[in-house]
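The complex appears here without one of its protein chains, the remainder shown in place.
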Amino acid sequence: MSTTSAAPPAPLPIRSRRWFARRGSRVAPLKYLGLLLVAIVVLMPVYVLLVTSFKTLTEIDAAHAWSLPSSWTLDAWRQAWDELSPNMANSFKLAIPATLISVVLGSLNGFVLSKWRFPGADVVFTFLLFGMFIPYQAVMIPLTQLFDDANVPTGIPRLVFAHVVYGIPITALIFRNYYATIPDDLLEAARMDRAGMFRTYWSIILPLSAPAFVVAAIWQFTSIWNDFLFAVFLITDPVSWPVTVALNNTTGSLVTPFNLQMAAALLASLPTLLVYILLGRYFMRGLMAGALKG
Amino acid sequence: MRGVRRWWPGLLLISPSIVLIAVFVYGLIGWNARVSATDWREANKTTNFVGLDVYRELRIDERFSLDLHHLLLFTVTFILGTLLIGGTLALLLDKGVRGEGFFRSVYLFPMAISFIASGIVWRWLMNPAPGDRASGLNVVFEKLHVGGLANQWWQGTNWGAAALAMPAVWALSGYIMALYLAGFRGVPEELREAARMDGASELRVYRHVVFPHLRPVTLAALIILGHISIKVFDLIVAIGGKQLVTEVPAVYMWVLIYDARDYAKGAAIATLLLIGISVLIVPYLIYTVRSERRA
Partner (left out) sequence: MPRKILTLVPAALVALAALMLVGAASGARSKSPARSTTAQANQLEVFSWWTGGGEAHGLQKLITIWNANHKGTPFKNETVAGGAGSNAKAVLAQRLSAKKPPDSFQGHAGAELQDYIKAGQLEPIDFIYKKSGFAKAMPAQLIKQITYKGHLYSVPVNIHRANVLWWNPAVTKKAGITKAPKTWKEFMTALDKAKKSGVIPLALGEQWTQKHLLETVMIATVGPVRWAALWRSPAGWSNAGVTLALNRYKTLLTYTNSDAASLTWQDASKLVADGKAAYNVMGDWADGYFRIDLKKKPLSGYAWSAVPGTGGVYDWLSDSFTLPKGAPHRAAAVQWLTFLGSKRAQDTFNPVKGSIPARKDATAKLYDTYLKWALNQWKTDKLAGSLAHGVVASNAWNTDIDTALGLFLQNKDVKKFQSSLVTAAKKRA
């Protein structure tokens, strides 16, 4: 996997934005066309969502899915905002800390499992991962009881705790597998320098971790923001419910107001989309020139 | 060699996570397994240990077999579709395109939208009504003169469950693309350059330098997709409600636990799902981990 040379390797080139742009201009128009087509196909359902959110119930059904509204109305959006905005703050209070803690933890765990291994590291890795597969719906009742018995503070902190715990496997997976692709001799230099675990992590691994952080953060933020199951079971006070429970409640009881649901879903998805766009900048960074000594 | 390094700080660092998972995940797995071996049902005040009886019940349960059949079709279509599309998109974006950020955000967006709403849209898109009542994708096919593609989607008798995977592929391809893109970008450029200078074509560079690097990424992708597929519930219920024609084990499990109050049977399904996925994933996991060590 990695070359073995006695001398430390030359610093790796930074893939700058210009680097990408230079390559981009040589890209065949065919590739561009393909990407564009896929983008259109991907956005088709979003189009239906949008268009439905501006209609009244009289023209909402399968037959009219593609049609533009005959009369545009903002009612659904107004109502969606009314119903969702009280809970938006809860979702932010939940998703931001939970994501941050979760990815930091994942990075540390992933590092330990791949680059600072201990006897049985692979067993631990499998142990962590396997637990990911339990269908949580089946155990929500004892789960809630367990949280009560463990005296986990109630409300949003409980939900943050839950997401951090249940995010351990996936974040460990993402980081471990990402770090596994980093050549070991990058750490050789640090080891020869007698750097300890945290020094190695801080000066070598962390600077290289940007894409993994992005990928992990995207996953965690999305899962946490969109989670309904844990939110509705672990938080009993409607005042503390995150936006997903409010979104679910737009289902109504007998008649489903499709326009309201679509407007609400789009509204609820905007913060996540913003996260994707913001984090996307860090995607550009590939391997940076490491802080190699000697 | 590794021998000199002190390894116990690593163990110490990861030990809180091990403890948390042991308590909050394995504790529940254990509880679940225990329940599945009892006859705990409805409001039974006393429950007895019945061993594998509930599993035997499930083996002859026609509804469960139907669910498994649906799940199999769904899983295969979902995993293959997402890996292919996500991987291809990552390949296309790897060398950099103008507006990469735009494309990435577009492809990722579906994952941000709750299935409560996108499920309804997909239900409309996959409506199987024929003839002049055709709508959704069927009517698009007709307009594009590929009417032969119009079909019954998930109401189709044999392959219906594969159609259910479409919305899932739509939602997850962007993320798998992101995973692969990160993986591609993690390949040291000098390795690629070295291969190129040795005279390898771009295709060869991919095949012999880049792809082997991606095995851990594929493993991660498989595990993520696999665990979604096994537990898939929200998507199915959002599109098809709770009907047998679209049912998968996770939905049946919910119905058993929260509607029928047959806790033992619900727990048994959960255990079976867990065993099922581990039978599939764990060997691959071990294989990949071992081959990494050898590399």
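We just call them A and B in the order they show up, numbering each chain from 1.
We adopt the following convention: a residue touches a chain if its C-beta (ideal position, glycine included) is under 8 Å from a C-beta of that chain, and two chains touch if they have at least 3 such contacts.
Values in this document were obtained by computation on a predicted structure and should not be read as measured data.
Asks: Just to verify: which one of B:30, B:147 or B:241 makes contact with the chain not shown?
Replies: Spelled out, the listed residue whose C-beta touches the missing chain is B:241.
Asks: Could you tell which one of A:108, A:186 or A:214 touches the chain left off the display?
Replies: Counting the whole complex, the residue in contact with the absent chain is A:108.
Asks: Determine which one of A:126, A:203 or A:249 touches the chain that has been left out.
Replies: A:249
Asks: Just the residue numbers, please: which parts of subunit B touch the chain that's not shown?
Replies: 6, 9, 12-13, 16, 41-43, 62-63, 66, 123, 126-130, 133, 155, 157, 237, 240-247, 254-262
Asks: Just checking the interface: what residues of subunit A touch the absent partner chain?
Replies: Here the touching residues of subunit A are 57-58, 61-62, 93-94, 96-97, 100-101, 104-105, 108, 140-141, 144-145, 148, 153-157, 160-161, 164, 196-199, 232-233, 236-240, 245, 248-257.
Rule of thumb we're sticking to: only the chains that are shown with their structure count from here on.
Asks: If you average the CA atoms of subunit A and of subunit B, how far apart do the two points sit, in angstrom?
Replies: Inter-chain centre distance comes to 16 Å.
Asks: Over in the complex, which subunit A residues touch subunit B? Could you list them?
Replies: Going through subunit A, the ones touching subunit B are 1, 9-10, 12-13, 15, 19-21, 23-25, 27, 31-32, 34-35, 38-39, 42-46, 48-49, 52, 61-63, 65-66, 105, 108-109, 112-113, 116-119, 121-122, 124-139, 142-143, 146, 150, 162, 165-166, 168-170, 172-174, 176-178, 180-183, 191, 196-198, 211-212, 214-215, 218-219, 222, 225-226, 228, 244, 247-248, 250-251, 256, 258, 261-262, 264-266, 268-269, 272-273, 276-277, 280-281, 283, 286-287.
Asks: In their shared complex, at which residues does subunit B touch subunit A?
Replies: Residues 2, 4-11, 13-14, 17-18, 20-21, 23-29, 31-32, 85, 89, 92-93, 95-98, 100-101, 103-114, 116-118, 120-125, 127, 129, 133, 135-136, 139-140, 167, 170, 173-175, 178-179, 181-183, 185-190, 213, 216-217, 219-220, 223-224, 226-227, 230-231, 233-234, 250, 253-254, 257, 266-267, 269-270, 273-274, 277-278, 281-282, 285-286, 289, 292, 295 of subunit B touch subunit A in their complex.
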